[in-house]
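See below for the structure under consideration.
One protein chain omitted, others in place.
So, chain A:
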Amino acid sequence: MSLDTTPILLSATEEARRQIEICNACRYCEGFCAVFPAMTRQKAFADGDLTQLANLCHNCRGCYYACQYTEPHEFALNIPAILAEVRVESWERLARPQRLARVFQTHGVAMAGLLVVVLAWVFWAASVLRPDAGSGFYAYLAHNTLVAIFVPAFVLPLVLIAVSVRDYWREVDGGRVRLAQVLSALGSALRMKNLSGGHGEGCNFERGDRFSDRRRVYHQLTMYGFLLCFAATTVATVMHYLLGLEAPYPLLSPPKLLGVPGGLMMVAGAAGLAWLKLRADRSLGAARVWGAEMAFVLLLGAVALSGLALYGAAGSSLVMPLLAVHLATVMVLFLLMPFSKMVHGFYRLAALVAEAGKPAPTAGGE
């Protein structure tokens, strides 16, 4: 859009500033989430302040349905949508390389395309690098080959994210971090406090102006499921290297006890989130990234589903194709961490930590 010369169109940040200044004169939504108390700290909003508010916002939409100034009112407020847009733009701006973020955050097709490429590559690798010995799925790809591929695919994206989050911290003027702040932020995230609606009945996502806890439940299933699966992998790595215990593991082993419920939770959570996404009003989110967000949710589901299927198919001829699919989805999930919705977790936590470090909001005047 380099030819766009219409200066009357506000940038997302400018539009967010316009809207937030209206909210700051109103404050009716103070009890919904952390965004409104945070905004009362100032009268003027620097770009970094808006980035921070945008990343604090969990898109619960309470402040849309409660607002007396939504369209057709001339103030035309739509806080969830404009903060979502500023948030996505901040992830694009802070990602490196930015171009990859722009492609993958906006286009679900790009993610699907990458998946196909990686899948083909895994098949090729399996046929070329097939080891002479090894049991279970190591019969198809040697453990060391797997490690050689996946460790960099996991670590490099994390490094990129760390750099981005550092830049975020500078942009929002996060200051020194204390342990209490981190604990408070983790407390908010682990309970998903900002999706509680302030009254504990949830948010306004798939049922219009009625409250529902479904989004919080599905999100937490996905998040805790993912963490359990991650823990399973970590435990398995420890068992492999330190204890010399190699996969496949029996059902009553730690990796399976963590991984199977984790996988089931992720599948249920991702399915639920995808269903909610279909029902919710797209104009209250960052509409342009809807497709890519949906693709990301489905990818999470695919990671878990293929993992569970792989476990179920042990010993059958399906192991090879399922293994390929599983490895490919995991690989894409990792590679795209800095460039997909996955990154929201890092920024969100950073925003919560930064907020916990600020003085308790007070308002001027009475």
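Quick note on the criterion: contacts are C-beta pairs under 8 Å (C-beta built on N, C-alpha and C of every residue); 3 or more make two chains touch, one makes a residue touch a chain; residues count from 1.
Criterion: contacts and distances are computed from a predicted model.
Here one chain is missing from view; checked against "Decarboxylase", "Branched-chain amino acid transport system ATP-binding protein", "FAD-dependent tricarballylate dehydrogenase TcuA" or "Phenylacetate-CoA oxygenase subunit PaaA", UniProt names that protein "FAD-dependent tricarballylate dehydrogenase TcuA".
Within the full complex, the residue among A:Thr70, A:Ser184 or A:Ser253 touching the omitted chain is A:Thr70.
Where chain A meets the missing chain, the touching residues are 21-22, 24-32, 37, 40, 43, 62-63, 65-75, 197-199, 201, 209-210, 361-366.
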